[in-house]
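Yeah, one chain of the complex is gone here, protein chain that is, but the others are all in their spots.
Going by the order they are written in, the chains are A and B; count residues from 1 in each one.
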Amino acid sequence: MEIEFRLPSLGADMERATLTTWLKKPGEAVHRGEAIAVVETEKGLIDIECFDEGIVSALIVEPGTKIAVGTVLARLTAAGTGVPPTSVPRAAAPATAAAAAAPAVRVPPPPAAPAAAGPAGEAAARLRISPAARRRAQELGLTDAALGRLAAGGMGGIVHIEDIERLAAGGAAAAPAADARDAMRVVIGNAMARAKREIPHYYLGHTIDFAAARSFLQRHNAGVPVAERLLEGILIAKAVALAAARIAGFNGYFRDGRFERAPEVNLGMAIAVRGGGLVAPALLAADRKDLRTLMHEFSELVSRVRSGHMRSGEFTAATITVTSLGEDGVEAIYPIINPPQVAIVGSGCVVERPGVCEGSVAVRPQLTLTLAADHRVTDGRAGARFVCTIAELLAAPEKLR
Amino acid sequence: MNALPQAPVTRERGLHLLREMLRIRCFEDRCVQLYGELKIRGFLHLCNGEEAVAVGAMQALAPSDAVVSTYREHGHALARGLAMNALMAELYGKESGSSHGRGGSMHIFDVSRRFYGGNAIVGGGLPLALGFALAQKLQRQSALTACFFGDGAVAEGEFHESLNLAALWRLPVLFLCENNLYAMGTAVEVAESQTDVAAKARVYRIDAATVDGMDVFAVEDAARGAAAQVRGGGGPVLLELRTYRFRGHSMFDAQLYRDKAEVEAWQKKGPLITLTTKLKSLGLMSEEDYQRLEREARAEVEAAVEFAERSDFESVTQLERFVYTERAP
Partner (left out) sequence: MSAPLTYREAAREALRAALTADARVFLMGEDVGRYGGCYAVTKGLLQEFGPERIRDTPLSESAFVGAGIGAAIAGLRPIVEIMTVNFSMLALDQILNNAATLCHMSGGQISVPLVIRMATGAGRQLAAQHSHSLEGWYAHIPGIRIVAPGTIDDARFMLAAALACPDPVLLFEHIYLYNMEGELTPGLERVDIAHAAVRRPGRDVALITYGGSLPKCLAAAAELAAEGIEAEVLDLRTLRPLDDATLMESVRRTHRAVIVDEGWRSGSLAAEITTRIMEQAFYDLDAPVARVCTAEVPLPYPKHLEDAALPSPARIIATARTLIRGGAGTH
């Protein structure tokens, strides 16, 4: 039986050696553990041992030759008796580190590049704009042309979220008033078009008896100065905020293909801007504040919006929005969701109608609530629970304090 | 230092010690081959020539004692009773290894045998040994901690800090200096102003003795005496065991720092030859006994190789395990 004697590895970083001297000749016997040759390595001359018993039949490699680890140096014929020859390596190679699990960091995909070609596209490509501002611009459907007009006005030559929001609210400082209004229309139009295109809206409507809320407000407002009186809209806002905290799926953002539940309920309050247009800055943590605080903060928001002193954080903070056309005398509003939010609650004006109360017909103040929600996140059942929760809260307004 | 009366040399005792040393020698020799065949990788430090130190010392230790060792630990591990299968599988890097394959030759651990490694840093185990001994003392156990280290560690600050602290707090440490005369390629004369390690220990008020590390009976007797003193609350004891390393520091060593003649001279008075000669001269064993024991040792090693060969590697998906504790201690 033939045994192959190969150059052994003698060190972690040894790859090759030079055969210097053979210590055995063909025909000579080799005993286990005997040195059979001398090789030269980076570290110096080392004897290499043979672990088999046998007779050398052939020396394959000539002295002076450089060989790699594992090269066959000689052949032996196994001795007739004694320990079987060394087995040929047969273990499978281990899985390499290349198959290691990828790190757990979730890398969000970049926002889709604006679909623009030609010079306007190049201008946008050279634009220095923060990642958050670029994402907001896309949510609002801002074109590169609009972004390009912004570049000159950006702080330090860089476009920030505030610049985008100002543009959306019609506050672009560089443009004259009429152009600004047109620009704003375009922005709003683009944003709404995108919302309608991408968000599968479903709608629910619910008419509620507003008597309890009304009398609660009357009682409260009778005892306080004008500055501290509560508006209907604040009751509704608080009810919506509490419902949004309780029922999952209506408070947060749909981004990068999935719904991110927001840890806080930052209620966007739709406020009309002088000269036309709408903004929806947020009342932060609205579910956790009392009515007085909410009313106060809301008044402050309105005055700042009307005077143009808004803060960028307020615009991007809203996690769900409330809108009302009650003042304009409309019974129900079917609103469009502001991306990346996933819901918007509308309320109309309070209407006196015949209704049934405790078994008999009477004139009741009624309010129609509407919900537009993102069907990628919730369905009608969840929406119904959400709307009914709002209704229950408005029916027992003491709990809204 | 107290010396217990020498234990009698009997056939039973002699063959037991020979068997233990042969297991180690055959294991180490097989490792040379496996390393050459790329089955074992990294650094491999073999203890051929030092078997009597491991085997002799272990006779004095009880299961409740703790053992701290170095990267030249195969002999210590086998003599302590770690399963040869698990040890070989660890060298192969297989999941069935004593450390799940995570450590390799230099990091052998077996908590069930109180064998705490396995340290690639010269001197790194001495402070650790202090800790085990401190716990034994505070918990009022009669156990001791055996700490193996080489002549190289004697130069490290940790050696001095540890001997000082062990003596100061009277910790039950049995310091076992395995002096094989070379720290990698540096002879003790080149590294130490005072080459007498036992003398160094006495400066720290630690009882110490120098022992012929090639004579397994001498090692066992000295270890039993020292262990008894440590267990008796006498504070730490150091044994300097004079021995020699037949092979290079690690696999890849051209041994340019010493003469072949010197190696051959020591090989002629190695632990296996010393013991065999003594037993035969007393008529306590025959050549057949030796051949039989060697065959059995080799068979055990082959079985361990087969175990390692057919064991699996741990899945790469498990890479990030064992960084933190996975279960409450």
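Quick note on the criterion: a contact is a pair of C-beta atoms (placed from the backbone, for glycine too) under 8 Å apart; a residue touches a chain by one contact, two chains touch by 3 or more.
Computed from a predicted model, the values in this text were never measured in an experiment.
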| item | value |
| --- | --- |
| Candidates A:Thr41, A:Ser130 or A:Asn221 - the one touching the absent chain | A:Ser130 |
| Residue, one of B:His107, B:Arg170 or B:Lys269, that touches the chain absent here | B:His107 |
| Contact with the hidden chain (one of B:Leu126, B:Met251 or B:Met285) | B:Leu126 |
| Given B:Glu51, B:Glu158, B:Glu220 or B:Glu240, the one touching the chain that is not displayed | B:Glu158 |
| Omitted-chain contact residue, chosen from B:Gly97, B:Gly213 or B:Gly235 | B:Gly97 |
| Touching residue (missing chain; options B:Asn48, B:Ser69 or B:Gln136) | B:Gln136 |
| Residues in chain B touching the chain absent from view | 66, 68, 97-103, 107, 109-111, 116-121, 124, 126-136, 138-139, 145, 157-158, 161-162, 164-165, 168-169, 321-326, 328-329 |
| Missing-chain contacts mapped onto chain A | 105-108, 110-111, 130-135, 155-156, 158, 160-161, 263, 284, 311-314, 316-317 |
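As a convention for this text, only the chains that are shown with their structure count from here on.
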| item | value |
| --- | --- |
| Centroid spacing, where centroids are CA-atom means, of chain A and chain B in whole angstrom | 56 |
| Chain B partner contacts - residues on chain A that touch it in the complex | 6, 8-14, 33, 41, 43-46, 48-49, 51, 69-70, 83, 86, 89-91, 94-97, 99-101 |
| Residue ranges of chain B in contact with chain A within the complex | 29, 32-33, 35-39, 41-43, 92-93, 250-256, 298, 309, 313, 315-317, 319-320 |
